[in-house]
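Every protein chain but one is kept in place in this view of the complex.
For reference, chains read A, B and C in written order, and residue numbers begin at 1 within each chain.
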Amino acid sequence: MLYSEKVFDHFRFPRNMGEIADADAIGEVGNAKCGDIMRIYLKIDNEVITDIKFQTFGCGSAIAASSMATEMVKGKRLDEALQVTNKAVVEALDGLPKNKVHCSVLVEEAIKEAINNYRKSQENKAE
Amino acid sequence: MLYSEKVFDHFRFPRNMGEIADADAIGEVGNAKCGDIMRIYLKIDNEVITDIKFQTFGCGSAIAASSMATEMVKGKRLDEALQVTNKAVVEALDGLPKNKVHCSVLVEEAIKEAINNYRKSQENKAE
Amino acid sequence: MQSKGETMKIYADNAATTKPTKKVIETLMHYTEQVFGNPSSLYTTGQIAKDALEDARERIAKHIGCMPNELYFTSGGSESDNQAIMSAAQNGLKNGKNKIISSTFEHHAVLHVLENLGKQGFEIVLLPVYEDGIVRVEDLENAIDDKTALVTIMTANNEIGTIQPIKQLGEVCKRHNVVFHTDAVQAVGHLPINVKEQNIDMLSLSAHKFHGPKGIGALYVKKGISLQSLIGGGAQERRKRAGTENVPGIMAMAAALDEALENLDNKMAYVANLRDSLQKELSKIPYSKVNGNLDNRLPGILNICFEGVEGEAMLLYTDDAGISVSSGSACTSGDLDPSHVLLAIGLPHEIAHGSMRISLCDKNTMEEIEYIAQNVPKVIERLRIMSPIWKDLQEGKKEHVI
Partner (left out) sequence: MQSKGETMKIYADNAATTKPTKKVIETLMHYTEQVFGNPSSLYTTGQIAKDALEDARERIAKHIGCMPNELYFTSGGSESDNQAIMSAAQNGLKNGKNKIISSTFEHHAVLHVLENLGKQGFEIVLLPVYEDGIVRVEDLENAIDDKTALVTIMTANNEIGTIQPIKQLGEVCKRHNVVFHTDAVQAVGHLPINVKEQNIDMLSLSAHKFHGPKGIGALYVKKGISLQSLIGGGAQERRKRAGTENVPGIMAMAAALDEALENLDNKMAYVANLRDSLQKELSKIPYSKVNGNLDNRLPGILNICFEGVEGEAMLLYTDDAGISVSSGSACTSGDLDPSHVLLAIGLPHEIAHGSMRISLCDKNTMEEIEYIAQNVPKVIERLRIMSPIWKDLQEGKKEHVI
């Protein structure tokens, strides 16, 4: 089969799909030309990710990786969340085809981007 | 199928196969290297072929062409026999595959060779 | 979105491959079991196979309007394309001709060979296909010259189904004394073809595109054109294609073509009607766009783009609903770029990623069409809800391309 059962499960029933209207931070990577865009919305309370949502324009594995990655970082402290690698996401999904691994990289980047944006906004506030 | 019904018939039940111990003339063409040898034995009475036999080392169509050609010239006057072309033999056989037409040429040559040999022996006698 | 126990199973990707018919399977069976001899063998068991082979050759030749000795059996469309083009290129070189004219949206089996020939010094000219996916005869007229060794233009495109003006293109080639090849893999069995009337010098076909078996095809080469072998060895196929002949496959291909061309006009009308009904329904989806010329199209092909969604995801949700269709999305090919065909007709990348190709055959029913028409909009809606692009489009942060 194209994907593992896990990938199909997360693709068919994506967790944390949607948006957070009053997000504390948003991260977006990719572009439509390449066929992949991921947007991550974060709610953060005292350095902990209390809520996370994603929107993804992309293939089955992009959606599944988004779903899985958001599950993995939800409830984690930001510094812990930054430790969640794309490799861990791929493993949690029971693997991705070689040419689809870049989808997991994108999610990792999107989450990092969102956290970075959060940090920046905090710095701005602090200044 | 490889050959016409006629060819198979003459191949399976060759007419005039064998030798004539007291032949008036013998003609032989071809060589074993090329995979075809035909030998024609003639009995001639008053310029008429009264008996004819062949021996052939060669493929199915070589045997069939020998059989058919001997049938066609048997009972004919020598000058008439010389008119029997390989084309006529091929037609009488309802055709031969293109790469087998040379077998019919060989029979024609073998018969001509036998007749020539007969003429030469007659000339020798006359001298 | 999972259907509630009432999922239909619909195969609507007949341009990718087709389901062999009962007759085809029976033929394949019969010849595999009963006529297994080697056609090069002289004994009866071999000659029966040989006779079958020549019977198939005659039947297929008749169906495309050529002589049996102008038809060579190959392992399929790709091999036929490769051999035709390589051969014409080699012949051209011998006469100092090193230019080949084709189009931007040919199948990879053509483009790949052209690319290699380009590296070897051939001048490769790819004619544009415009927004409607149709090559212009004038463009060929302008490009062709006495350096031209070959013109190769497909009869009908495999993604958008547009039919090329083959007869007129062939006429130009004839006038300039240039060999004209057409990849008719999508056309044979689906459209009437006659190589003589259409001025075709070489033609590729593949059995599995018209309900025949996989791994078998043919190449027509007009008498007088010298054909070089791609696979050399034994004396099969008049020394132009070595390898023990796949007689069961060849017989099944002949059976498939016999069947496909029976009542072809009616079948074409039937399939076009299904396609048009579906097109009407799916066009109701906002920000959708049907690709390619609507009039000169294979009866069975509908190619449509939906803004804001990605093709692979679309295809997989559609599959969950029991429907098999394909997409020109990059993700379906392993490349980063979406289908070269969709780019060739000028679609922007983001739209090309969201394309769906539905290809029907005369085994599809109106009930299936209705089911597709019900389910595809749900899939699109679902994906648009997920899509950050769609959100931006809706909120006016991004401009609609469609």
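We adopt the following convention: contacts are C-beta pairs under 8 Å (C-beta built on N, C-alpha and C of every residue); 3 or more make two chains touch, one makes a residue touch a chain.
These figures come from a predicted structure and were not determined experimentally.
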- Query: In the intact complex, which of the depicted chains does the undisplayed chain touch?
  - Reply: A, B, C
- Message: Using the touch definition from the top, which of C:E70, C:E312, C:E368 or C:D392 touches the missing chain?
- Response: C:E312
- Out of C:M29, C:L294 or C:M366, which touches the unshown chain? C:M29
- Note on the structure: Out of C:N82, C:T155 or C:N199, the sole contact with the unshown chain comes from C:N82
- Query: Per the definition of touch given earlier, which of C:L71, C:V325, C:C361 or C:L393 contacts the omitted chain?
  - Reply: C:V325
- Message: Please output the residues of subunit B touching the missing chain, sorted low to high.
- Response: 2, 11-12, 14, 17, 19, 28, 32-39, 55-60, 62-63, 99-100
- Omitted-chain footprint on subunit C covers residues 11, 13, 16-20, 24-25, 28-29, 32-33, 36-38, 40-46, 75-79, 81-82, 107-113, 116, 206, 208, 213-216, 229-235, 242-249, 312, 315-316, 318-319, 324-326, 332-334
- Query: For subunit A, which residues touch the unseen chain?
  - Reply: 1-2
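Note that in this section only the chains that are shown with their structure count from here on.
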- Message: So the centre of each chain is just the mean of its C-alpha atoms; given that, what is the distance between subunit A and subunit B in Å?
- Response: 91
- Note on the structure: Between subunit B and subunit C, the Cα-mean centres are separated in Å by 57
- Note: subunit C sits from subunit A at a C-alpha centroid distance in Å of 40
- Touching two or more other chains - residues of subunit B: none
- Going through subunit C residue by residue, note those that touch at least 2 other chains and give them in order. none
